[in-house]
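Scroll down for the structure; my scribbles are underneath it.
The other protein chains are all here in position, but one chain of the complex has been omitted.
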Amino acid sequence: MPSKQRKPTLAVWKFASCDGCQLSLLDCEDELLQVAGAVQIANFLEASSAVQPGPYDLSLVEGSITTPHDAERIQAIRKSSRFLVTIGACATAGGIQALRNFADVEEFTRIVYAKPEYIKTLKHSTPISEHVKVDFELRGCPINKGQLLEVISAFLHKRRPNIPQHSVCLECKARGTVCVMVAQGTPCLGPVTQAGCGAICPAYQRGCYGCFGPQENPNTVALSAWWTLLGLDEAAQQRAFRTYNAGAKAFSKEAERHG
Amino acid sequence: MVNPISYTPGQDPMQPRPFRVVRAIRETADVVTLELEAQSGPPLAFQPGQFTMLYVFGVGEVPISISGDPHKPARLVQTIRRVGLVTEALCKLGRGDVVGVRGPFGSHWPLEQARGGDVVIVAGGIGLPPLRPAIYHILHQRQDYGRVYLLYGARTPADLLFPEELKRWQHTLAHAPGASPVRVTVDRAEGGWDGAVGVVTSLIPVLPIDPLRTTALMVGPEVMMRFTISELRKRGIPEENLYLSMERNMKCAVGFCGHCQYGPHFICKDGPVLAFPRVRDWITRKEV
Amino acid sequence: MGETPKPQQTKTIRVGNLARVEGEGALYVRVKGSQVEEVRLNIFEPPRFFEAFLRGRSFAEVPDITARICGICPVAYQMSSCQALEAALGVQVEGPLKALRRLLYCGEWIESHALHIYFLHLPDFLGYPDAVRLAQDQPERIQQALALKKTGNELMALLGGREIHPINVKVGGFYRVPRKAELLDLRDKLERAREIALQTVHFVGGLDFPDFAPDYTFVSLRQEGEYPILGGRLVSSRGLDIAVAEFEQHFREEHVPHSNALHATLEGRPYLVGPLARYNLNFDQLPTAVQAAAREAGLGPVCRNPFQSIVVRAVETLYACEEALRLIAEYEEPDAPSLAITPRAGEGAGCSEAPRGILYHRYRIDEQGLITEARIVPPTSQNQKMIEEDLRQFVAANLELPKPELTLRCEQTIRNYDPCISCATHFLRLEIEQAP
């Protein structure tokens, strides 16, 4: 990277989330200093108290929109970002907190808070793309740090990130894992889930639980028909589609079928 | 014509050779022609209709037809329309920049068989550059061919490629004075255009040709080629004399990646230039 | 800039967005004359309702779901939920499976502590906005910190499948257990990490600390024979000694309208959890080598200065490396990766030592194994009241400081706790506008 040029500025933002996706950046131990050399970290509260004003060349946005205040905040962030990438299931699909979308938020509030009258929140947890234009969505709960680096270096080199949208099964097979659904009858969401994690669940002898959200062409109906043969009841099927990407359309639609 | 260099075993056909941009010509708002020279090693000899894989460092690699003169292989000439990331990066290159080149790949226009007869060349949009080497070759051996027509359709007058050459070809391609071999049409007339407006296929019914001794070469969007074929068939040109250049996704260009399959054909090695009978059963089908 | 407060002058300290903490929070302090009138650690991290949507989920899904409360300490959530659910289901994980859990947890301690020490806390002491800028002057130090942190992550990735939100933790054990050889592959790295941790102890021991030593009530787990990570009894520096299941009889959370935080109290008083508490209540359980390192760094068996928590974290990191090496050396592959579990109705509580302190979970399940009630008390919410107390005391004692420095010190005071706001908010009260 030529050092004379102004380095592109990077900002990291947080909405309703667990912090894990931001942490993925700090978890890039081997590359962190290289990232810091290639971009100027201009706003990353979790990591730095030096905050520079926008506009920013690249904004990474973590978390979903769950409050009216956040709904406004994201507009301002979009305005000050040249390129906006959402990171993680919260930001791309509403996250686990989108489970409220299928329930009564007020009841939820009563369960959790002693004095629910103090709690004001939106009825739905929504992905960033429902509020502003998003330039690229990086999936995962949490995101894969290799993919995060790929997105950052693609941005720096003005190329398309190599982020496949096909099923987890392709990664599973590349890894040489034995299919847990075929060999053990374990229900697996891999065939309808987007790759990116490295197919870790089947490699650890369990079914994929869908944290990268639906693949590009998910046939959830056919998969769930097979699960029924494997003995999974309706309620369990519904729960399987209602986790970290419950708000993603293909999954929420499928979950509804098992209501 | 020089024979293509074949790949020497032991060398990886997936590894590009660095070429330097010696000239970048902005043809239209979204089309650039690059003239390239090998940084080392022999120049890249090719046959009209062949293509290369152009690699922009770190960005990606795409198939691009060769648009230069096969008789002047010292300079590799390629014309690119900016549609996505790699083509955008290619269009931004300037003199002195380096690109990777692999090739030349694929089949070529049947210029030998076409000798002695009429030739109809039909180009739509960015389809003209892959046909230009054929025109150059015909011009080089003009006496070998009968009547030669170039039917060329573009979106707007501003999108017309190589306008100077089109004018020149009007004379140089002519088999007789006033023959008007170059016939251009646009979808939308703009900026004082007084030429033809409409689809390129509308130019076919009136062409003075000897159908049984005519060879047709065409490049353009698949729909355009389908209609062109049907018009040419109506004129009575035998289907084995119709040639088209096909496009499919391509990752390797040497038949390993499988992406460019089109029915039984690999566009990278059986094509891109294919005689119509070979695609007859496929071209009318969806999602092949 | 360097103004000193005049009598009766009102001064406010406002930090709109706290940096280098996990999650989103703000600080508000109002001082009138020499009187600290209001201290508010304002948390605007939105609520996420975990306890609510856990209802109706299968017990088997809980460790995966609760991990999502916090990306910084997912293992802690998984471990506390597993222990609570196992108590409810009447099974107990012992032997190599338990050892593997402890090992996985060591990974999280190493990773999380290294992150806090070098990336969140140290820049305060050395006057840098962040570790990246610190790295420009002291590249080696940060590279070592990264190597240390990475070793923690590798341990988690091997045992958990990945560093954040591990996928291999299961009620009853694991989905897949590592082969001994896989663990042995990590030995060299852990030995290197131990060296770095030891250097870290020495280095942070030599930092400048303000004199400040409030009389805390410390609370941690304690179990004979080992430094607390998983399970044990709950003890305090004021003589509390109870089973985890009795937690809710002694610890209360109040939803206070005038404050933004839900205040946890022990017998009505604020208390402190986390590294300082663990250290003070369990110094005797540390291996001698680790005790010696602590002493060399200037720590006695008791340390009450929250600014020195950075040293205690370093000591605990050293311990976690030692412990990991011990666990690996003693590991024997179990016959099965997990205990067989038949769902049954029940209730159970579990508690483990997250890097930031005790994390309490309680669940009630029905006969099909579905959750009917869930309760989660994370460390940061327990420390909430204590942080505000500290701020109040610290500001009162340091009113003469110029405002920017006082502000910085206040922020540092908060960072002493390594507060994890993401964790806290699943039950904190928020100040949020009316929903449309």
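As written, the chains take the letters A, B and C, and residue 1 is the first residue of each chain.
What we mean here is this: a contact is a pair of C-beta atoms (placed from the backbone, for glycine too) under 8 Å apart; a residue touches a chain by one contact, two chains touch by 3 or more.
Simple rule for what comes next: contacts and distances are computed from a predicted model.
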Among "MoaD/ThiS family protein", "2-oxoisovalerate dehydrogenase subunit beta", "4Fe-4S ferredoxin" or "ABC transporter ATP-binding protein", the UniProt name of the subunit that does not appear here: "4Fe-4S ferredoxin"
Visible chains in contact with the missing one: A, B
Touch with the omitted chain, as defined above, among A:Pro127, A:Pro191 or A:Gly247: A:Pro191
Touch with the omitted chain, as defined above, among A:Leu25, A:Ala91 or A:Leu149: A:Leu149
Selected residue (touches chain absent from view) among B:Pro42, B:Gly58 or B:Pro163: B:Gly58
Residue touching the undisplayed chain, where the options are B:Ala45, B:Val98, B:Ala174 or B:Ala275: B:Val98
On chain B, residues whose C-beta touches the chain left out of the figure: 6-7, 9-15, 18, 20, 39, 55, 57-61, 83-84, 96-98, 100, 247-249, 251-252, 254-259, 261, 263-266, 269, 281, 285-288
Positions on chain A where the hidden chain makes contact: 1, 31, 34-35, 37-38, 149-150, 152-154, 156-157, 159, 162, 164-167, 169-170, 173-185, 188, 190-192, 205, 215-219, 222-223, 225-226
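Basically, only the chains that are shown with their structure count from here on.
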Pairwise touch network: line, ring, star, complete, or other: line
Most centrally placed chain - per-chain CA mean versus overall CA mean: A
Averaged-CA centre spacing for the pair chain C and chain B, given as whole angstrom: 66
Distance between chain centroids, defined by C-alpha means - chain A, chain B (Å): 44
Inter-chain centre distance, chain A versus chain C - centres from mean C-alpha coordinates, in Å: 25
Touching residues (chain side chain A, partner chain B) in the complex: 157-160
Residues of chain B defined as touching chain A within the complex: 58-60, 84-86, 89
Interface residues, chain A side, partner chain C - complex: 14-24, 26-27, 29-30, 32-33, 36, 41, 44-51, 66-70, 95-97, 99-100, 103, 105, 107-109, 111-115, 118-123, 141-142, 197, 200-201, 203-206, 209, 211, 236, 239, 243-244
